[in-house]
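Of the protein chains in this complex, one is absent; all others appear in place.
A, B and C label the chains in the order they appear, each numbered from 1.
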Amino acid sequence: MAGSENSVTVHSEWMEYAPLIILLPMMSFAVILFLGRVFNGHPFWKNTLKEGGLIALPVMAASLILSLLLISEFLKGHSAFDSLFETIPWVNTAVWNGGAATDSVSLGFGIYVDHITVMLLFVASFLCLLINTFSIGYMNTDPINDNRNHRFYAEFVLFCSGMLGMVLADSFLWLFIFWELMGLCSYLLIGFYYERPSAASAAKKAFLTTRIGDVFLVVGLVMLWDLFGSLNYAVVFDTYNIEQVAAHSAGTLQWALGLMFIGAVGKSAQFPLHVWLPDAMEGPTPVSALIHAATMVNAGLYLVARMFPFFGADALHGDLDDLAFIIASVGGITAVMAAAIAFVQMDLKKVLAYSTMSQLAYIFTGLGCAMYLANTLDWHHDKDAHYIVIVAFGAALFHLFNHAMAKGMLFMASGSVIHEVHHAHHHLHHHDDHGDDHGDDHDDHHDDHFDAQSMENMGGLASKMPITATAMLVGSASIMGLPLIGGFWSKEGIIANAWRVAQDDPRFFLPAACVLIGAAMTGFYMSRMWFMTFAGKPKNEVAAHVGPTNTWIKTPLFILTFVTLSSIILAGMGFTHWASDTSYSFLSERTLIEGIVYEMDHAFLNSDAFFFILTYIAIFLGAVVGPGLAMALYGGSLAEGETAKPWMRPVLRLSAWMNGRFYFDNSAFRDSTFAIALQNRLYIDEYYDKAMVNIVAGFSNKVAEADSEVIDGTIKSIESGSQSLSTFVRSMTTGSARDYILMVSVGTLVIFFLIWGMA
Amino acid sequence: MDDWISLPLVGFPLIASVVLLAFVSNANQATRDRLASPIRMVCLVFSSLLLVVTTGMFFQYFGNVSWEGISFNSYEFDHRYLWIEALGIHWAVGMDALSFPMVWLTTFLLPVTIIATWNEKNGATYFPIVLAMGGALIGVFVSLDLFMFYVFWELTLIPMFFLILMWGGKDRRYASQKFFIYTFTASVIMLLGLITLYFFQDTSNPMIHAGTMTGRTFDIQTITSHALVENSNGNWYLGANIQKVLFVMLMLGFLVKLPAVPFHTWLPDAHVQAPTGGSMLLAGVMLKMGAYGMFRLPLSLFPHALQYFQLTLMIIGMISLVWGAIVCLGQTNLKKMVAYSSVSHMGVIVIGIATMQPMGWAAALFMMFAHGVISPMLFAVCGAFKHHYHSMEIGAMRGMAKHSPWLATSMMFAWMASLGLPLLAGFVAELMVLIALWYMIAAEGWSVLWMVGPALVLAITAAYYLWSMQRTIFEGGDETQPPASLHGEPVPDITDSEKLAMIILAVFTILFGVMPWIALDMMNDWTVQIFEGLILPILGNFNGGA
Amino acid sequence: MIDPALVSGLSALMFVIGLGGAFTRKNAIIVLMCIELMLNAANMQFAAAAVHHGDTTGWVYTLFAIAIAASEVAIGLAIFLAVYGQHETISLDDVDILKN
Partner (left out) sequence: MSELTVVEPFGDGFVAALGPELMLFAGLLVLILLPNLGRGTFRIPGTQIRLPWLLGGNRFKLTSDPRLPSWIATITLTAAFLNILYIFSEGLDRVAIMTESGKEILLVNGFSRVFELIFFGALALASFSSMNRLAVKGSGSKLSEHELYNNRRQGDFYILMITCALGMSVVALAQDLFVLFIGLELASFSTYVLVAFLKESKAGVESGMKYFIVGSVASGVGLYGLSMLYLWAGSLQFSVLATHFATSGTTALPLIGIGFVLVGFGFKVSAAPFHFAAPDAYAGASSPVAGVLATASKAMGMLGLIRMLLIVAAPESSDGSAVWLICFGALAAVTMTWGNLAALGSQNPKRMLAYSSVAHAGYMLAAITAIGAWNWDAAVAGDAGTAAVAVLTALLFHLVVLVAFKLGAFLVLSVLESEGGASSLSSLGGLAKREPLLAVSMFIFMISLAGVPPMAGFLSKLLVIMAIVRVAVGDMGSEIAAGGAFDVGDFHWVWWLALLMVVNSAISMFYYLRVVVVMFFDQPEEGREGPLPSGWQVRTAILLCVLTTVFVGVAGNGLLELCEMAANSLNYDW
């Protein structure tokens, strides 16, 4: 991939409209919010416009269409476009480096499109539209949301605007600005059910945790700015500029990038700033789907991916490998940790949340490895090395794509499950008062302790929600990396590259081992989730009464299932090359069929013995060991009279067999300290809370006290001191004229002796 | 010519205020209540007219003035009347890109304040006092004569004192006196500095406006140009030690006004007790007088001393920034928290100045402006909160989003703006200060640890704002009850006039956040001018010529 | 003729006695007498100086000073009377309702 030597400024008709991709949703934010305030409760607003949902939908569709047009334009051009329209000089200022004049500085806004942009632009706008559709089915059918959905849609479109803006921005600064905008929306949406203390706390936690990362990001940006005098991609990726910087401050650059990486850690919920993501599931499910699985968490990855040109630069050869290692290790550790915690989660969405965390960690590992390779191999000149680097980077990006699609789908599917379970519960227990006003609905929503998200309240739903179950199945398979499905293509690449790097640099055994173990763990917890939810007999009465879901919800699930399954086609088209290097384009090397064959060959019949074995170990772990254990523990056939769709039957049957044949009592593990620790998220949150309460709050209370006692106390004691001095002074005016005369005499004598003495 | 225009800008509000107050002074309570509404209207119309005038000035409708490209120490709309000949005192007014944004801000906040506090009690006297406040503030910003500057500087205390004393909270008696005495103390010391500076003028220099009795002039422009000449000769104007002493004396007055830690404790008391309108003007413009004064006098006159005290200033700024933020975290009173956040934000200004970079200075100027738009909204929210819930305690009222969606929205917006969310006015300034700070650190080889403070504060600021929102806007749950202080009355949302004020403030916060260049360009231009005109020739080798 | 210096010395003594008496005695009348003593000390000094310088104005000063002293006594006694009327004492220590 390459720097700006390839970038050209292209003026094309669709590029002119690129800002609209951002502006349309941004403006509809205000529109929806305003209309919602005004027409809240109005039947037309509520039923026809879906409280803004049907305003957001066309806007998102328009954004998608514009994005697609932009993408197609780009695909024709094959190279990075910079500043598609006149850059807006946002901030004009000057610095002074001691010379004879000040140097003017400009922080402007523009649009920059390259491969990474295009890929993420598609992911974002596509998923935004689907989730918007899903939301209409999900949000507008739940009475608790009545009369506040406009807030949801407004914040939703603002979020989309932020995401799209972040992807399109032409500088790290504007990346950061939109990044923060997303953070705000995420905060607002997590706190959508503001009246729940847990939601309020989760929202705060999310904002604050990412903010901590952002602080580092800002400092990193500032340092980067200082090195380059700009944050524009065109400037900072310029080979000449990088050479200049590399000459004397490669170390500083590594620090800057490292600090920026911490920002990414926060945003993408990696260890140790991961604590916010599970709590963020307090938000409505579409929010979890969109923000906390499909798009926003990808922002961190995007940021790291954006740093690739530094790692790939010749001038910085070998200078940034430590950072690459850190990136990979953070990914590796998080992957295992999150997967382990996911083992014991009972909450459907939390399993997915930890899964998200874990999969993002994979991508980080992949990026870290790719960056290590780019930084240490002489890939600009060596063709083989070039290929290795490109594929490694491409695999990570491809996993990003696959994961976004699959996880978006999984969350929507889980939302659909939760939605229906909740409705079933509602029907069952509150049949009588359903007609009451919303206030009551609202209240009894909280009064009962039924948890619609707990998998303990599900089971055997495969027959009742066929589309959902299918989508969930495909999505899980993709995440697990079952051969030929979705994530398989990218995950194998990541694992392989990790091991490749580990061969070069023994430090990398840590992440490499992690991702390999992680594969098995993924297999286990994803299967566990699916079986607990859809296989076996309904675990209680509610689960037995779950009905099918509505069309708004089904449509996106349906679409995404196919997208996930078609991953092989993308792989065949050379996604891994295209996504990472401008010199490739789709189908540039091979035809589709050839490509698929090549990929198959590459994956399953690797000529290198090491990678051949590695591939099968990974497949064995991810597709056999993990799911096998899960089947043994949680599998089972459906209840009598329930039938699943044909494509799910083998799975169900297999699981029932496994469960019957290999079931073992895992209560020893379940009750072990380790499992309890996992249930408590390894106590990390607790330590953080303790630190907040004891150290930060304690310290700030002390400081506040010092402020009023010491600083203001000084002022007050000056005041009271002068008051008592005043009392003393006035007490000398005794009231007796004799004393006054004495004073006059003393004054006289003092003057006398003073003059006598001096003269 | 429209050059005289700043005369009515200052004079009319003051005169109108005195006339209105005299008009109601001997009326009985019933008549006053009857007069409150028309007087309020008069004040609103009057202040809106001022806004129209200043906006017209911005759009070059009056005088056809471009606010950019005004060279250092020259002024637009400048005008002089002889005031006290013997001492060389003039009614000397003028504006440059440093003062004009502040003047505009003042005229902008006046109508907004009136709208936001539409139903303030005793309106017949309240609104004229607000108007007087505006006149005095404009006077500070337009004056180009040290005497006049000081007169208006102190004159601002009087209306504010009465606003706090007459319309304030429970401890207003203490707070108003503390406010007055504290800032007065600092400014008399500043006055002594000004006078000493005055007498240090070289009488052999040609001084057009010199006093007949003293042979010296109070004219800022003349003094600045003399200092400029002297400084550019490579000498410290007035010699090293004297310059330092004068610098310290002047800065003391301005730092207390700003306020910087450890001279800040008057501010929380004043803010907590002040009525909403008072707080809005206090935070919005009055604090900026300190920063404005720094730029206008010590920084323009004593660049050497500035360089000498750069480290000290940086330390003061850092301490203000961090201390203010940490104290915020420990507050349970909403308004006090917001007041301390002002202290913290003013620390940003001091840091911006201490960077001695055009960018840092422009950032400080923009911070003054942005904080001037944001902080009134913060205080308007606090005021509405207090007004409706009769309490200022964080946590007294939860689930505001349900009871008072407008207030909740305004609060969240204001809080977010204040914590520096991008695309809102505060972000640009903070970012620029950070960049300038790092630039300076890197160029001069300062310790990287200087970045720790600002970085820490970015997180802390978010923490205290989020913490307070969690306990006010959010939560409540099923138990969402009106606060006990309401005694069972229904919970009202903010009134229409308050809504209007919030919307205006929010719109401008977004406007200056999305399009900062509207104001920033002229500020940047001014800083470049002062750097190229003053700082750079003197301290050319200052950064080691990196 | 007596040496003016001796007269001057005597006047200094009288002045010190007068001043000392003024703040040690508490009866207003006695204090008034002490004050007269001080004034007379000045008078003697004027007289001595007039002799010393051979200047007649000194005598004039003395005359005027005597007149002043006389009117002072008159005013003083009148005031003391009024004080006695209200406070029933003219002890300087006891007339102290105004203080601090």
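In this section, a residue touches a chain if its C-beta (ideal position, glycine included) is under 8 Å from a C-beta of that chain, and two chains touch if they have at least 3 such contacts.
The structure displayed is predicted, hence computed values, not measured ones.
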Subject >> Displayed chains contacting the withheld chain >> reply: A, B, C
**OP:** Identify the residue among B:L155, B:I353 or B:A384 that touches the chain left out of the display.
**Re:** B:L155
Subject >> Residue among B:F184, B:Y308 or B:W446 touching the omitted chain >> reply: B:F184
Original post:
If you put the missing chain back, which residues of subunit B would it touch?
Top reply: 25-26, 83-87, 147, 150-152, 154-155, 157-158, 161-162, 165-166, 172-173, 176-177, 180-181, 184-185, 188-189, 191-192, 195-196, 198-205, 213-216, 230, 238-239, 241-242, 245
Subject >> Those residues of subunit A which, in the complete complex, touch the missing chain >> reply: 719, 722-723, 725-727, 729-730, 732-733, 735, 737, 739-741, 743-748, 751-752, 754-756, 758-759
Original post:
On subunit C, what residues meet the omitted chain?
Top reply: 8, 11, 15, 18-19, 22, 28, 31-32, 35, 38-39, 41-43, 45-46, 48-49, 52-53, 55, 57-58, 61, 64-65, 68, 71-72, 75-76, 78-80, 82-83, 85-87, 90, 92, 95-100
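Keep this in mind: only the chains that are shown with their structure count from here on.
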**OP:** Take each protein chain as a node, join two nodes whenever their chains touch, and name the resulting shape: line, ring, star, complete or other.
**Re:** line
Original post:
Which chains, taken as a pair, are joined by the highest number of C-beta contacts?
Top reply: A-B
Subject >> Middle chain, criterion being Cα centroid separation >> reply: B
Original post:
Distance from the CA centroid of subunit A to that of subunit C, rounded to the nearest Å?
Top reply: 98
Subject >> Inter-centroid spacing, subunit C versus subunit B (mean Cα positions, whole Å) >> reply: 64
Original post:
Distance from the CA centroid of subunit A to that of subunit B, rounded to the nearest Å?
Top reply: 39
Original post:
In subunit C, what residues contact two or more other chains?
Top reply: none
Subject >> Touching residues (chain side subunit B, partner subunit A) in the complex >> reply: 178, 182, 261-262, 264-265, 323, 326-331, 357-359, 362-363, 399, 401-402, 405, 412, 416, 421-423, 427-428, 431-432, 434-439, 442-443, 451, 455-456, 458-459, 462-463, 466-467, 469-470, 473-478, 480, 516-517, 520-521, 524, 527-528, 531-532, 535-536, 540-546
Original post:
In the complex formed with subunit B, which residues of subunit A make contact?
Top reply: 37, 89-102, 104-105, 173, 176-178, 180-181, 184, 187-188, 191, 194-197, 199-201, 203-204, 207-208, 211-212, 214-216, 218-219, 222-223, 225-226, 443, 446-447, 696-697, 699-705, 707-708, 711-712, 715
Subject >> Residues of subunit A touching subunit C in the complex >> reply: 730-731, 733-739, 741-742, 744-745, 748
